[in-house]
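Not every chain of the complex is shown here; the ones you see sit where they belong.
We call the chains A and B, going by the order they appear; numbering starts again at 1 in every chain.
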Amino acid sequence: MKNITLYLVVGLLGLQVSVGVAAEAPISEQTEDCLACHAILHPGIVEDWKKSRHAQITVKQAMAVEGLARKVSSTSIPEKYQDIAIGCAECHTMRPDAHEGTVDHLGHRMHIVVSPDDCRTCHDEEAEQFEKNLMSHAYGNLANNSLYNALEHSILGRSLHKDGKLLKAPASDLTKEEACYYCHGTKLEVTGYEVRETELAGELSFPRIKGWPNQGVGRINLDGSRGSCSACHTRHAFSIEMARKPYTCKECHHGPDVPAFKVYEASKHGNIFSAKHKSWDFTAVPWTIGKDFTAPVCATCHISLVVDPEGEVVAKRTHRMNDRLPWRLFGLIYSHPHPINPDTTIIRNKDGIPLPTDFAGGFAEEYLIDAEEMTARKNTMQRVCRSCHGTAWVDGHWTRFDENIKLTNNETLAATGIMQEIWELGLADSTNPFDEFIEGRWTDSWLIYANTIRFSSAMGGGGDYTVFADGRYQFSKQLRELEDWLALHKQIRHLSKEKKEKDD
Amino acid sequence: MKNITLYLVVGLLGLQVSVGVAAEAPISEQTEDCLACHAILHPGIVEDWKKSRHAQITVKQAMAVEGLARKVSSTSIPEKYQDIAIGCAECHTMRPDAHEGTVDHLGHRMHIVVSPDDCRTCHDEEAEQFEKNLMSHAYGNLANNSLYNALEHSILGRSLHKDGKLLKAPASDLTKEEACYYCHGTKLEVTGYEVRETELAGELSFPRIKGWPNQGVGRINLDGSRGSCSACHTRHAFSIEMARKPYTCKECHHGPDVPAFKVYEASKHGNIFSAKHKSWDFTAVPWTIGKDFTAPVCATCHISLVVDPEGEVVAKRTHRMNDRLPWRLFGLIYSHPHPINPDTTIIRNKDGIPLPTDFAGGFAEEYLIDAEEMTARKNTMQRVCRSCHGTAWVDGHWTRFDENIKLTNNETLAATGIMQEIWELGLADSTNPFDEFIEGRWTDSWLIYANTIRFSSAMGGGGDYTVFADGRYQFSKQLRELEDWLALHKQIRHLSKEKKEKDD
């Protein structure tokens, strides 16, 4: 039988492969089995893993690290993992019953999609925090909000032109998966099983998984858990260096709707990063200001455990990324204090709509953090700022930023005012407030321009992105386009009406 | 005589210069002559060359390399090059009679523009492949296609405003050279000769070359050959490292019409590259997955000879860049199977227009690769994918991508439908389908937005560029602008007509 022959060859090769593995920690027999084939099949990811901390040290060694440098937050990790490297089998055969789609794979009960609830075995605290992170709810917060669905439909829907009119059919699942849900995360579902003839081991059974592949931060996993650690800790190196570098954040915060990376790159901080980061240490835990780096990246201000050169904690590590953020910049439709609950589908504004503000900019206060909590978060962030900046500098920056929130909300109010008049005059239909030409122009004003201006103010203290790069210049032009369109259509209506009156 | 004195001084300096050259391979007497002056005149390029492989080893040494690591593909290289470095004179005095514009240059018959037919002397296979590459035909494919000329004229033509109307005079050659033909390549022509007083060697004769400087991939050279190797292998280092880094591709594939680099940079692959490439080896031949790099760059998937850690070939080197590509993403007007012949001017769609699809999206099938060839190319590419990804992952990706092609073509069909109605109503004139305001909006829809969505799907599996960064968000808005403009102009025509009827 061809398969058996192949299998034997693989066994021999496997021996060679395992000898070739440079990892310093002992590899479990199960992982040896995996590597026998997969080191040949997928050399890219195996090599990444071999260079990873997971392959380099045992769990016992990881747990022996004292104090802030310890990376394993769980206190009770099963005995069987203590003296081995964390390899393929450790993660992909963990909790087999918890995962839908687990298959028998050459004697191992293997699941394809590793979830935060698997990672939690060693990284409990981080998993705990991430559950409270808005990001872990990114799937549901989009999929289960009727208003956002309307926006999504207006963007992704399939177009059909008929007699000068555009009709929109619902978007296909495949489109959704590579569009909004690429970042928000897909909802994974096992839709069946199939037997595939494999290159090295003959016929094997695999689950068919709808929504796969995906590494979105809010992915709904086959064990029901939320999120994907590999969104930032890219498989299979799971490198802290890579998660800390701003390129990781860029994957989803690029623009123009959330231009965090672009704004950062053009800021003074980004300039220092670009010029100097090759001499920085992105792997040190804790992360020492001045010693390991001399300007913040995204992770420094938002996530990482940072200390001063004396080892004093400046900011604690958090995987609930808004711990240091009073304002949610991303305008829906206005900037507002951060939601209390990461599940934003429960929010209702005063008009009963699932939005954190009403159309006039009023906050849905009972769902949002209060002034005291805002101050606490601002203080946490400012401690980081003050590691390089004097009080006058920091206060000056935040005074402008607070004003910026108010003013961009004011500009959005003006845009919404014109839009309201357009709706009231019946020149557009607000049933879906996003699916007509002029509604798109209004959407730009808050989704692109107001957001950009706020990100630029927050992260760069202003500059190019505030003014010319999708900033105030574009916002002011957009307001005038709304005004121009309204004036034109009023004029035409006037002409039509007068004519009609005359005719009657 | 001042010139003679100078020349003597140069001779002496030359001696010093040649001594200072750190290259390990012997330099020919002819190249020593070149360096005598040019090391002083153009230190930048001479230093680049000195660090290059061309300067470091002799042809004999290069040919002695066995197996996949060999970089010189020609089997019979003239004896005279065997024991020397490849320096200035070797390329710039090669085949003097083949090049128009060859001049006597202090005793050497020198030509300024080195062509692929010169490079072919040592790199035969690459030159052969490149001739079959669409890119080598980039000049003619644009310059000799009447429809593309109409688009070019609408963009580059010289504007004159008269009575509220814009008139367009033909673009100047100088404009064309630094616009479309910067990337596509210019057609070089010797228009005469001039004598220039030179700094170091007195009066010398030089050709006047129209279209110079240029390094476009489809440049028509003075020996009649097509292309410029230095488009990617930048002179005078001709470095494989540089050609492999994505910044080289970016020069022409930047955006927004072909946003390959931007999409890559924001993808997971691009993220890994940005975070980790400083530890990768960009010079190794063959290029080993996992060992030399852990995520693909442009060259990995499209060009390079890549092997697995056992040395097995995963993909063969190719300089016909669509060898691994079933679909041509770049929409003209729709995405379509790749053309069979790199000369696309021969294509005629069913309406007799030189386009690979008709205006309703139908393929000009006889000029395009068939389903079998598409499958073969897809399989070649997928072998690269599978070096890091499981079958389910790879299949999932390609299923979405194939759907994406269909759906973006469908959106373009809707846009074209509205445009057709506009033309039929006489609200725009289709004689040149690109030169009116509303035609420009239609052009955006396929040239900018559909292309971006497809690149993002292909290279990133979706994400930001699919949705907000010149993606579906912008495409859907553009469709509505077409619809809005049509509705408005119908309304105005209606008002005008009714009034006119009344008047009569």
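The rule we apply is simple: contacts are C-beta pairs under 8 Å (C-beta built on N, C-alpha and C of every residue); 3 or more make two chains touch, one makes a residue touch a chain.
Just so we're clear, the structure is a prediction, and the values are computed from it rather than from any experiment.
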Identical protein chains across the whole complex (2 displayed): 3
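In this text, only the chains that are shown with their structure count from here on.
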Copy-to-copy rotation for subunit A and subunit B - C-alpha atoms, rounded to a multiple of 5°: 120
Computed distance of Cα centres, subunit B from subunit A, in Å: 34
Touch list for subunit A against partner subunit B, complex: 20, 39-48, 112, 154-161, 163-166, 172, 174-175, 177-180, 182-183, 196, 198, 206, 208-209, 212-213, 215, 234, 237, 239, 241-242, 245, 247-248, 250-252, 254-257, 278, 435-438, 440, 444, 448, 488, 492, 495-496, 499
In the complex, subunit B residues that touch subunit A: 265-268, 270-272, 274-276, 278, 289-291, 294-295, 308-310, 386-393, 396-397, 399-400, 403-404, 407, 410-411, 413-415, 417-418, 421, 456-457, 461-469, 471-473, 476-477, 479-481, 483-484, 486-488, 490-492, 495, 498-499
